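In this view, the complex is presented without one of its protein chains, the others remaining in place.
Let's look at subunit A:
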Amino acid sequence: MPADTLLATDVSRRRLLAGGAAGLAALGLPGRRASAARPLIVGFIYVGPKDDYGYNQAHAEAAAMLKKTPGVSIVEEERVPESDDVSRTMESMIRLDGATLLFPTSFGYFDPYMLRTAAKYPNIQFRHCGGLWQKDKHPMNTGSYFGYIGMCQYLNGIAAAHATKSKKIGFVAAKPIPQVLVNINSFTLGARSVDPAITTSVIFTGEWSMPVKEAEASNSLIDQGIDVVTCHVDSPKVVMETAERRGIFACGYHANQSKLAPKGYLTGAEWNWITVYRQFIDDALNGKPIPNFTRGGLAEGFVKMSPYGPGLSDAGRKNVDSVKAEMMKGGYTVFKGPLKDNKGNTVIPAGTAYPETAIQLESLNYLVEGVNGAIA
């Protein structure tokens, strides 16, 4: 296999360099690594560019903050596809850069690429963003972390309900995976908690980042009469700009996009990854085990809301603020029975409730009543 040959040459070159360095050290020449204590080398892998106004930027901003931490050295690679390429990137970070803690941040990296690489390197720690780590199924040197950003999408939905006049709101989605579906459902449930007549139209683009298709999807939704849009794609830039140009409202996602839509931006659901990474790296520096399964919401500081934009009325702001105050207590419940999906089946029976922490939500596979759209 060409990939393996490539790797083999890389590694032998590395050995050669290491040998050379050892030789220099033996001669008494100052070697950078030889003199100081070896820093903790942490690898970040992104699926897209680091400055995409979205998912990757949210991680990269946290990584940039970590660079100032003494004793920690950060290596990064962006635009790594969810294919064998990521295995190669992980191997080279481990074997060439000496990374001992890896954060492959994209959903598709988890299975099989990260799991396979983790089995090969049992002494390296892997923590994946968004995957569902299970103790009986997955290696102990792997793990996953994620934030309950669906809660913020619920708040987005409340804000949208106060801004919409047509009672039709829209969602540009990438792929129908559980996290995206939770967001669509939360956005809808939030809006319908204010006004049950509101419906959400969803368009799946099928790709995490496809600017022309995202612009087409936004325009199609706006032509249908929706007047508030949000999204779950890697880079919400195009959706926000299209909404602003067509004069409708928008709720942000991943990062603060208020600069892109100064008139129409209501508020937004943002990540706050530094909380998670800081905790992991403190654990690693102090020699404590890094947790395998980490989740948190607004209360834990894993996610946050953008400041309100001018389009949101005072009543809307008060409504969002009061629900947010409830969420800050932790364990808030959006998904509770009786709940029907958009085909009329009861998906959560009366009396059952899934709070934000419920693991069942991470394998959610339906769209709730009030959503126009289908998964397949």
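Keep in mind that, in the parts below, contacts are C-beta pairs under 8 Å (C-beta built on N, C-alpha and C of every residue); 3 or more make two chains touch, one makes a residue touch a chain; residues count from 1.
The definition used in the following text is that contacts and distances are computed from a predicted model.
Not every chain of the complex appears here, and the one that does not is recorded in UniProt as "ABC transporter permease", selected from "Ferritin-like domain-containing protein", "Na+/H+ antiporter subunit C", "Aromatic ring-hydroxylating dioxygenase subunit alpha" or "ABC transporter permease".
Residue A:242 is the one among A:242, A:292 or A:306 that touches the chain missing from this view. Only one of the listed residues, A:86, A:115, A:221 or A:266, touches the absent chain: A:221. The omitted chain makes contact with just one of the residues A:119, A:197, A:359 or A:374: A:374. Within the entire complex, the positions of subunit A that touch the omitted partner chain are 48-49, 51-53, 79, 201-206, 209-217, 219-224, 235, 237-238, 241-242, 245-246, 259-260, 372-374, 376.
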